[in-house]
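Omission of a single protein chain aside, the complex is shown with its protein chains in their original locations.
== chain A ==
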Amino acid sequence: MLSRVASAPKARLVAIIPVRSASDAAVPALTPEENPGIFQKISMRFKGTPLKSETHAPKSMFDDIGKQFVPPEPLPKVPKDYKEFPERDLVNFPYPERPTFEPKTRFLMIPDSWCTPFHKVTGASGPYLFYGGLFAFMLNKELWVYEEQGHMLCGWILLYIIAKNAYGYRIDKSLYKGYQERMDYFKGLIQEDLKEATEFRKNSAAETEALKAVKDSFPTIFKENMALQLEAAYRRNIQSVSTELKRRLDYLQETEATKQRFERDLLLKLISEGVQKSIDTNEGNIKDAYLDNCIAQLKTLSTK
């Protein structure tokens, strides 16, 4: 095919020169979403969103920030009227149920129940101002002096907050799992005890039933077995009697048959010998007479 082009006499086009302008060499501009700066990247890391070159965010200790572990199943309720002993006073000494969560605290130091009475009087900020003021007063008047390493508390508190946010969820989850296993172990022990009791009841009831059946039926079986043996002995006697009689009758019949067979054989032999002898000796010229008889018969046959 190219040979046709090659054989063209006139070459109008010498070379093809591609022409590109300077603007064609530049890369198209990226938007801020596509090209995050360093601070955007840090923010994305904190948020847990994966960067452009990643399929998922890398595993970090800050994954669990903001998560609070809540036990999936609440603790079972103790009945309101549960008394360990009949004389128990439930009004003044209610049964000490184990609470699911520890009592609420503000800043892990001041119980919530010491703060809520302030709300009616001073509003939400009341407890903080009161206790803060108390702390400041005691500090200022040197009623409560804390040691010089107290400045490190800020750092320790910060580290605690970081650790709690990073690992608190995971620690709670694993501790709950251990608690569940312990409770399941105890419950297993209880079930074993109860299972033993119910199994004993079931087995002893079955054994009672079996013994009753044995008592009702085994004597019958014993008697029946003995009766069957007796019957078998009787039938064996019958069989022997009938066998003996049959032998005797068979003997008589066989002797009679033998005798008759012998008589018949003897008679036949006698007759045939006699006939043979008379033929051989030609007694009374029987041969001629036989021949004449045959010829006569043949004649009669030929006429038919």
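Quick note on the criterion: contacts are C-beta pairs under 8 Å (C-beta built on N, C-alpha and C of every residue); 3 or more make two chains touch, one makes a residue touch a chain; residues count from 1.
Here is the rule we use: contacts and distances are computed from a predicted model.
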**Q.** Listed names "Tryptophan--tRNA ligase, cytoplasmic", "Cullin family profile domain-containing protein", "ATP synthase subunit d, mitochondrial" or "Exosome complex component RRP40", matching UniProt entry of the absent chain
**A.** "ATP synthase subunit d, mitochondrial"
Q.
Tell me which of A:Leu90, A:Met138, A:Leu175 or A:Ile221 is the one touching the absent chain.
A. A:Ile221
Q | Hidden partner chain, residues of chain A it touches | A | 75-76, 78, 82, 84, 95-98, 183, 186-187, 189-190, 193-194, 196-198, 200-201, 203-204, 206-215, 217-239, 241-242, 245, 248-249, 252-253, 256
